[in-house]
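Removed from the display is one protein chain of the complex; every other protein chain stays in position.
So that you can tell them apart, the chains are marked A and B in the order they are listed, and the count of residues begins at 1 in each.
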Amino acid sequence: MRALKYMKLDFIKGRKMDLLCSVLALGVGLFAGSRLSNVYSYLMGLIYMMFFACVITSAAFAECTGKNMSVRSMFTLLLPGSTLQRVSGRFLYGIVEIGVLGVCYTIVTLVSGVADMSVSQTFLILFLAVSVTIVLTDMQYLLCYLTGSGINSAYLLNLLRLILPMAAYFAATSLLSVIEEEGIQYAWIMDAVVWLGKHPSVGAAGALLIAAVFTVIAVFIASAVCSRRDYA
Amino acid sequence: MKIIISNQSELPIYAQIKEQLKEQILNGQIPEGSTLPSIRQLAKEVGVSVITTTRAYSDLEAEGFIATMQGKGSVVLSKDSGIVRGQYLARVEEGLATAVSTARMVGITDAELTGMFEKLLHAERK
Partner (left out) sequence: MELLEVKNLGKKYKDFRLEDISFTLPKGYIMGYVGQNGSGKTTTLNLITHVYKAAEGEVRVDGLRYEDDPVRYLENIGYIGEGFQFPSDFTLKEIRIVMRSFYPDFDIPRFNELAGRFGLPEKKRVSAFSQGMSVKLMFAAVFARQTKLLILDEATNGLDPVARQEVLGLLQEYIADGEHSILFSTHILRDLEQIADYIYFIDDGRTVMYDAKDELLENYLLVKGELALLDDTLREQLIGIEEHAYGFEAVAPSDRADMLPRGVVCEKPDIDQIVIHFIKNKNRA
């Protein structure tokens, strides 16, 4: 599909940055995760990783900052394809990037046995985390598309693009530390966690499904916005 | 075949091309039956617009010097064709008229002039 060509383009464009940042992200994640050998640190590492993933993939929007740089985006706009295909390709790039990072992190932690969890538990958490990050990235991308040509200061725009990932990061880490200290307070959440533990594949599939639906909706909204905007 | 365009000239460019081609056809520098470069080819070589060369060629065709056939290009017509012959006749007359007026201007008599003319005809025959 043509969307794949746009995704490939994003990967080629980001190749140097991506590689460097991905390795960095993995490193930071692993380091954070390995401080203590338990689930919480594993989750902590994962949160770091996903935060990084979100920021890295937003780099694909670097050219859509402000009026002067809009001209740079012309190259992509002139490539033959519909707006929907172009936007889909961008979202696919984000998703694939996140998926790859998540899988790498998981494989490394599994292999090194850093956290002490079962394989199925690990994969469940992987799928849940990836799905959440995808949803987050969808929102992030939507934000990027919506603010692309509205704001002229590249500085301001970059700042704006950090808000969502940072907010999510803080929310996730505070949640994690609360749970770590006091355990899960609400019975229904505890029940849900236990249930998920017993049906990991259902949980994983469900999470991915939700992420997929979210993504499709985001793609259509972004596409509609772009088809009305100059340089979008 | 040569075409040299002058931006300073009074004549529009299409007319310059037309006149220069006409001249060379009449001189025989461009032989009859030969094919002229295509309109686009000429435009590219000389560095002018296609519309310009199109006009020059269509004028030449109207005056009977060339014939354009779809896909085959433009061919220089034989000097015997009626309209072209007319152009040649006009040239001869022009030449003669110049000779006559020049002669009259410097006081050469009609008899001297006729003599010169006969001598030339005689020389050409050999």
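As a working rule, a contact is a pair of C-beta atoms (placed from the backbone, for glycine too) under 8 Å apart; a residue touches a chain by one contact, two chains touch by 3 or more.
Keep in mind it's a predicted model, so treat the numbers as computed, not measured.
Novice: By the document's own contact criterion, which visible chains does the hidden chain reach in the full complex?
Specialist: Hidden chain, whole complex, touched shown chains: A, B.
Novice: Tell me which stretches of chain B touch the chain missing from the display.
Specialist: 10, 12-14, 40-41, 43-44, 47-52, 55
Novice: Since one chain isn't shown, list which residues of chain A touch it in the complete complex.
Specialist: So the residues of chain A touching the unseen chain are 2, 5, 8-9, 12-13, 16, 63, 71-72, 74-75, 77-83, 227-232.
To be clear about the criterion, only the chains that are shown with their structure count from here on.
Novice: Between chain A and chain B, what is the separation of their C-alpha centroids in Å?
Specialist: 78
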